[in-house]
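Handing you a structure now.
Heads up, one of the protein chains got dropped from this complex, but the rest are sitting where they should.
To keep things simple, chains are lettered A, B and C as they appear, and every chain counts its residues starting from 1.
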Amino acid sequence: MYFTSDNWAGVHPKIGENLSRHSDGFAKPYGASPLDREIQDRFSEIFERDVAVFFVATGTAANALAVTVYDRPGGVALCHEEAHLIADECGAPEYFTGGGRLHSLPGPLGRIDTADLERQLQWFPNDALHAGQPTVVSLTQTTEIGTLYQIADIARVSAICREHGVALHMDGARFANALAALDASPADMTWRAGVDALSFGATKNGCWCAEALVLFDPDQARQMPFLRKRAGQLFSKSRFVSAQFEAYLKDGLWLEIAAHSNDRAGELAQVVSQSKRLRLAWQPQANEVFAVVDSKDAQELRDNGVHFADWVPPSSMDNKPGNQEILIRMVTSFATTDDDIKKFAALVA
Amino acid sequence: MYFTSDNWAGVHPKIGENLSRHSDGFAKPYGASPLDREIQDRFSEIFERDVAVFFVATGTAANALAVTVYDRPGGVALCHEEAHLIADECGAPEYFTGGGRLHSLPGPLGRIDTADLERQLQWFPNDALHAGQPTVVSLTQTTEIGTLYQIADIARVSAICREHGVALHMDGARFANALAALDASPADMTWRAGVDALSFGATKNGCWCAEALVLFDPDQARQMPFLRKRAGQLFSKSRFVSAQFEAYLKDGLWLEIAAHSNDRAGELAQVVSQSKRLRLAWQPQANEVFAVVDSKDAQELRDNGVHFADWVPPSSMDNKPGNQEILIRMVTSFATTDDDIKKFAALVA
Amino acid sequence: MYFTSDNWAGVHPKIGENLSRHSDGFAKPYGASPLDREIQDRFSEIFERDVAVFFVATGTAANALAVTVYDRPGGVALCHEEAHLIADECGAPEYFTGGGRLHSLPGPLGRIDTADLERQLQWFPNDALHAGQPTVVSLTQTTEIGTLYQIADIARVSAICREHGVALHMDGARFANALAALDASPADMTWRAGVDALSFGATKNGCWCAEALVLFDPDQARQMPFLRKRAGQLFSKSRFVSAQFEAYLKDGLWLEIAAHSNDRAGELAQVVSQSKRLRLAWQPQANEVFAVVDSKDAQELRDNGVHFADWVPPSSMDNKPGNQEILIRMVTSFATTDDDIKKFAALVA
Partner (left out) sequence: MYFTSDNWAGVHPKIGENLSRHSDGFAKPYGASPLDREIQDRFSEIFERDVAVFFVATGTAANALAVTVYDRPGGVALCHEEAHLIADECGAPEYFTGGGRLHSLPGPLGRIDTADLERQLQWFPNDALHAGQPTVVSLTQTTEIGTLYQIADIARVSAICREHGVALHMDGARFANALAALDASPADMTWRAGVDALSFGATKNGCWCAEALVLFDPDQARQMPFLRKRAGQLFSKSRFVSAQFEAYLKDGLWLEIAAHSNDRAGELAQVVSQSKRLRLAWQPQANEVFAVVDSKDAQELRDNGVHFADWVPPSSMDNKPGNQEILIRMVTSFATTDDDIKKFAALVA
């Protein structure tokens, strides 16, 4: 039972097969092959408008480059205090921008609190040099703790961004899981709701290595080829990323995988809520389940082959773990089976 | 006849198969899986000493991180004026270091001229602040124009580096081709000759995406995990790189591929030297052949399906292209066949 | 009545005269003149140990370079949420480090809360890459809101720093005011209490432009000449800074000025506490007085020639300004006279 993270899984068979299918022959490097161009068009199709797509090696790179696109001297990017951007990227956004600042925002259930965002942005006067200038807000969908922004929530954040002249970025490391959970269209959940840039993650959802930065206004992408190349993020054999995306985006495979993962997580959540040995930390909305468990029980689970991650309780968490308790995270993926859930259910019954 | 670059080829079948073989199951991410650790040990075995190995997305990233490891404030890295580092990386080394300088060195046949290197390094007085401080010399093996440093050449460069307290980096984008051409051991061509850091490229030699930075003194690698993560270069599903390296390094496959490429290039060179329509720009030593050809003939070749790259003549080139002539580059790879060479020979006969 | 900031004042007559005294003749530039060397020795004398002193143009530069000295990849510097470093330097510390992060710490009365500091530092596990690595804590003495750390407070912060292997920096933009208020020796308030680096500000206390970064362990200063030069902070006619420091540090002038300013602030505080139209926001401890005042009264003060600064209430402030009230800051300097205080007293009586 491997629930530690969705990045412990390998590659979805259809994606692996497609990679093999494209393994021979000659093709132009650096994103100029016919397959590369086809996939770029495919993104525009999926998003129902012309978009600029840039493959990169990691979600960290996608996020950090997104912040960089909008950075200015003394730039301040704002994100939730639990965002991957600020909590898990070893300073990449500050580094890629050459010294931009990340400002963390509190907020319950992993979501930016719009009242607080408004207050923070008002704090930067237009003419004040000393405080720096806000440039971009980043929200994570699904959030770091497996919750969701409804589309109206995103629109509310974006309205505040517009008012203050800052851009809106979405960290979509689990973008497909959010789409599947909300049953929304990619366009509705992004640019139609005011999102300017999207880190489009596919690695966690069944690829080997397929991450892209999507800019909804191609005009803003003019410097991106230089930004990406300079960051050592331009693959020569770019088609190996395109081959993954080709299969991923074909016939809705990506949403199918995401729905599978979300469903397994739903089942896991039900198991937890029915168990006397664990309690749900909060209601999961996609493919991550957070639970509070007695330390001894946690150890017993580990001893019985359940892999999960220990998690630092969010500062805004209601009903925090008690003295002998810990918070754990369990994540599902394409590779999670019914059997995994059943075995787990048996253990915690 | 695809001779434009070795990065136009796909993946060698054995490497592709191994990637497929590792496509399912669960494994720890970020380089912590058993396979990842095995490959790290394999590198130490190959280099006959403990080495620190860091997978990255691109050769540009490996080079730029290598320069960063040795950088200091006001740092100056020195490399040949045709080095990839300075000519083809869009400023990545300066960017990764946060403002280090690259200083270019002239030199015939793509090699650093040691007398000039000595002169340049002497120019930086120990106590002079204003000029900055030299930190690392980078040489490319095989060079950008398909020539080689003999091991004694490398030792000569490294002796100068030692004397001036600067480190020595080798850009080994075509490392295997050099090894095969010199019939040298990896240890002899690197740390035993005084090399401190190596960009170990495998992508051009039959992988999809397999690049590593190798530091021969693991003590110098302490900050590397942070440097790599911060640069967005830490793959989550790291095993997909390891799986490539596993096959690549098994039973000498990497050297076999390199020898194949070098042999095809040798045949190509012979064809060129026997043709009246082209002349060798200089004697090739690995898998790249540079030729001077009349513009009209070049067009005819293109029309007949020969793909090659136009090349800016090196400033030190003897016997430069005449008015109606151009310099072209032809590169061979695992995917170059006898048939390709024969067809080409027929065209230029 | 100019109370907006101590940087509205000009130059203290004795300092101005000394600058004039050194205005002719020839001297080595870049800190190599006899006067420059003499002042460097004077700093060692004052601090009762060998120190490395680097003049820079601004307090922002001193702070940002201090953070840079201790930075490592993925580095995180911690400071109070109101610190100049994070609130008023337009991202200079992140910029100078090339992407280090500043992490803000809450704490009442402008001081770092040691329990919170301990908690934050424990959060960075030694082996965790993703969160980055803490490098330095910066405290401000006197704080941004005119309060003080007692020497024991500083020692407590430094003990936590030592335990976690991070350095301790003191932003001493108003260093002399703190010394005068605590009647402490420079050594006791800094390195003897565990401070590694000090931004030694003299501009606010009667100089034109005299700021220095002092490193108590000269070994840590080896790269500083390069760091400073590269940052465009190495004055050619360095003696014009030295000339200011010569007068400043002679016969205790600096402490005399600071005591004068502190005394005037004490009187101002008494006037405020006796007035019915203002109330002290908190007890001032050096040369800054914060008061809460009705907006209309504030306007009346302005109309009567009182200059002061509007201030955003600290998040930890007890007894925050009410609806029609604002928080104001009044700062005294060498140029504040008894008469200024009397006139102000008459206005608010």
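The rule we apply is simple: a residue touches a chain if its C-beta (ideal position, glycine included) is under 8 Å from a C-beta of that chain, and two chains touch if they have at least 3 such contacts.
Just so it is clear, the model here is predicted, and its values are computed rather than measured.
Screening C:Ala64, C:Val136, C:Val272 or C:Val293 for touch with the missing chain picks out C:Ala64. Considering C:Asp24, C:Asp303 or C:Asp318, the position touching the chain not shown turns out to be C:Asp24 (whole complex).
The hidden chain makes contact, of the residues C:Arg42, C:His130, C:His164 or C:Lys229, with C:Lys229.
Checked against the full complex, the one of B:Tyr70, B:Phe96 or B:Trp282 touching the unshown chain is B:Phe96. By the touch rule set out above, subunit A reaches the unshown chain at residues 30, 72-74, 98-99, 129-130, 132-133, 223, 225-227, 229-230, 234. In the full complex, subunit C touches the omitted chain through residues 2, 5, 7-11, 13, 16, 19-20, 22-29, 56-62, 64-65, 89-92, 95-96, 98, 203-204, 208-209, 226, 229-237, 239-240, 307, 335.
Subunit B residues in contact with the hidden partner, per the touch definition given at the top, are 73-76, 87-91, 94-102, 123, 129-132, 312.
We take it that only the chains that are shown with their structure count from here on.
Compare each chain's C-alpha centroid with the centroid of every protein C-alpha atom shown, and the nearest one belongs to A.
Taking each chain's centre as the mean of its C-alpha atoms, subunit A lies 34 Å from subunit B.
The mean-CA centres of subunit A and subunit C are about 41 angstrom from one another, to the nearest whole unit. Between the Cα centres of subunit B and subunit C there is a gap of 51 Å. Contact with two or more other chains is made by residues 98, 226, 229-230, 234 of subunit B.
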